[in-house]
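For this view, one protein chain was removed and the others were kept in their places.
So, chain A:
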Amino acid sequence: MIRAALANLAAAALPFVLALAIGAIVLAVTGHDPLSVYALMASEAFGGTRRIAATLTATTPLLLTGLATAIAFRAGVFNVGVEGCFYLGGLAAATLGFWLVGWPAIAIIPVALLAGALIGGAWMVAPATLKVRLGVDEVVTTLMLNFIAVNLTSWLVNGPLLARGSANSATPAIEKTAELPRLLPPSTLHLGFIISLALVILYGFWDRFTVTGFRSRLVGLNARFCRAVGIDVPSLLFRMMILSGLIGGLAGAIHALGLVHRFVAGFSPGYGFTGIAVALLGRNSALGMILAALVFGALASSGATIQLFSDVPIEIVEVLQGTVMIFAVAKLGLLLRDRRGLA
């Protein structure tokens, strides 16, 4: 048990270590001292309460996009449409956040979050139906739906939902009461972090101890077998895709109410896609995903400030991020091969 956990941890850490090594080469070639840059990054990400709070803020959306992805992946569904759900969920929550004027926090926050989740789930109905009824590959449909979601929301905030007098493609700011409470003012860390963390932990419990969690894992391992022992595979796949969309939408809603306080075009710098890397690095396990989200959160938060204090360009951090993702996604190839083998 413990040995297996350690092996999992090592496997999850490997892409990160490889990425650091490659990043070190890039740094050395460009005339920087890798060790001092890494030390600076570490202290930027974790040196002190304020910096830790910033890292956790950056971790928050990744926890949920990772979770949304993992729920689909472990059932063998390669849903890559969490990004689109994130956009739609963010827009829905922000819109309700400024529409529902005068609502108390206790009402407006749950309603806006619920709306964000529901629209994310609804967004997955079409690809889920196509997959289970007609066998249409979900990778294609969900990827394409991302473009639609991004451009649809972008059009809405340039037209019907554009803030009066604003030149930016943004909605008006949400009501003060709709903002998620800050945990450590003046840092931007907000209640969304606690909600996200709790959901990932709840997922860990669901994974191990519930009938649905059991079935969905087994379907991911061998769908033909599950069909033969009487599990309703199409229905399960459908529900897992919707659940994935619900959480993706919720992730966007939390991001809107917790941090951005409105919806803007380009709302997500690819949180949905980083979520794929989080799920893969974390091997769909709750603990693994929390660690993986933390890694990406730390890279994002240190990257933002590192160029202020050194001559290291932010691109170096992006190279690191990209490299971790490549190594994490190298697993995706294996997973895909398994799946094709079954078909």
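Following the convention adopted for this analysis, a contact is a pair of C-beta atoms (placed from the backbone, for glycine too) under 8 Å apart; a residue touches a chain by one contact, two chains touch by 3 or more; residues count from 1.
In the analysis below, contacts and distances are computed from a predicted model.
The UniProt record for the undisplayed chain lists the protein name "Simple sugar transport system ATP-binding protein", from the options "Simple sugar transport system ATP-binding protein", "Tricarboxylate transporter", "Cytochrome c-type biogenesis protein" or "Fe-S cluster assembly protein SufD". Residue-wise, the contact with the chain that is not shown comes from A:Ala228, picked out of A:Ala39, A:Val125 or A:Ala228. The residue from A:Ser43, A:Thr129, A:Ser166 or A:Thr212 that touches the chain not shown here is A:Thr212.
For chain A, the residues touching the chain absent from view are 1, 209-212, 214-215, 217-218, 221-222, 224-232.
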